[in-house]
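Missing here: one protein chain of the complex. Every other protein chain is in place.
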Amino acid sequence: MNKEEIIAIIEGLMYIVGEEGVTKEQLSQLLELLPTEVQLYLDELQTRYASEEHGIEVVNYAEIYRFVTKTHIHEYAEKLFRMNHNNTLSTAAIETLAIIAYKQPITRVEIEEIRGVGCDIMLRKLQIRNLIKELGRSDAPGKPILYGVTADFLDVFKLVSLKELPELPNYDSLADSENLFD
Amino acid sequence: MNKEEIIAIIEGLMYIVGEEGVTKEQLSQLLELLPTEVQLYLDELQTRYASEEHGIEVVNYAEIYRFVTKTHIHEYAEKLFRMNHNNTLSTAAIETLAIIAYKQPITRVEIEEIRGVGCDIMLRKLQIRNLIKELGRSDAPGKPILYGVTADFLDVFKLVSLKELPELPNYDSLADSENLFD
Partner (left out) sequence: MTFLVSIDKFDGPLDLMLHLIKEKELDLFDLNMDILVDQYVEYLNNMDRFHLEIASEYLAELAGLLEYKSKQLLPNSKDIEQEDDEDPKEKLVRRLIEYQKFKEISVILTQRFIDRNKQFAKTVSFEFNNADQENDLSELNGNPYDLMKAMNRCLRHVALNQPLQMRSTTSELTVEQVVNTIKDKFSNIKGSFSFIELLKNCYDINEAIITFLAVLELIKIQDVYYNIDENDEIWLKWSNVYE
């Protein structure tokens, strides 16, 4: 691979990981290159996006490289968000519901592991709205509550049963460790 | 704002929205520019990212503009996410979709006549995957549901609009028939 090809791949990967970012070490492993080489390409990419015709730039806080929008873009982003506001369903709500639907019965801690953020309040909201219900308690230490979705949930998402949920791409590492798709 | 500033803003916004994408109309409203002007900037951005040193490109499937990674990046992306993309559609599903796309609005019975098999379950599955939708009801006896394809259909098959569908082969004259089974 020549320099431009490698930079193109790094750009592509940095795009799809978005705000999660990627480390030099991850790129080094994926591209089978030395970290020092990767560093050079990252520096080059950073320089290119620093120029004025770009609305995004490469930053590396805490050794994690990621694209972020330049600050002057934020006011437009906010405007765009307000334009879309009325028709979007809360992402937090739909992600929590998706995890429960695909993985029920599931405990709060398991949901939080997948989403990476706390969901105590969200679970309560969803329960009040009657979209999820308690299915009993797990045998794990502390006997945590197990959650599942309700008939109202199926109704809201126009499903006859959970068997109708669309199939997910196969993330092999997760299937091994967690039986996520049981 | 000059041209480069506007292009930078569009680039930044398209990065933020990611897979959700943005329409020409949204940008036009947001930037207070005519849709034709926005079109020019979008075209320019598309051209810039088409060049080889970029790993991402601008696509506008279903008239929604968004960044996607170029196809040669996918092997690295799959490694990064440890995902094998088993997102598949059966031949039967694609045939059914093709019939709907070319003949919409179309009823279930009409589809079944062309395919020679029942497609009740198939239609339900395609509806759940958000690839087809109900377009109302026919005036025929029993008022059967009319089906059509969705924006997700266009996206999944890399189409800007239905006009981009490849032309149906024409075997109505004998001259064309010779290569029917090639």
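By written order: A and B. Residues from 1 in each chain.
To be clear about the criterion, a residue touches a chain if its C-beta (ideal position, glycine included) is under 8 Å from a C-beta of that chain, and two chains touch if they have at least 3 such contacts.
Bear in mind the structure is a predicted one, so any value in this text is a computation, not a measurement.
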{"item": "Selected residue (touches chain absent from view) among A:9, A:58 or A:99", "value": "A:99"}
{"item": "Hidden partner chain, residues of chain B it touches", "value": "15-21, 59, 61, 66-71, 73-74, 77, 79-83, 85, 87, 89, 91-92, 94-95, 97-99, 102, 113-118, 128-130, 152, 155-159, 165-166, 168-169, 171, 174, 177, 180-181"}
{"item": "Where the missing chain touches chain A, by residue", "value": "15-20, 22, 25-26, 28-30, 32, 34-36, 69, 77, 80-81, 85, 88-95, 97-99, 101-102, 113-116, 125-126, 129, 131, 156-159, 164-169, 171, 173-174, 180"}
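Keep this in mind: only the chains that are shown with their structure count from here on.
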{"item": "Chain A residues touching chain B - in the complex, by the definition given at the top", "value": "4-5, 7-13, 15-18, 22, 26, 30-31, 52-56, 67, 69-70, 72-73, 76-77, 79-80, 83-84, 158-159, 164-167, 169-174"}
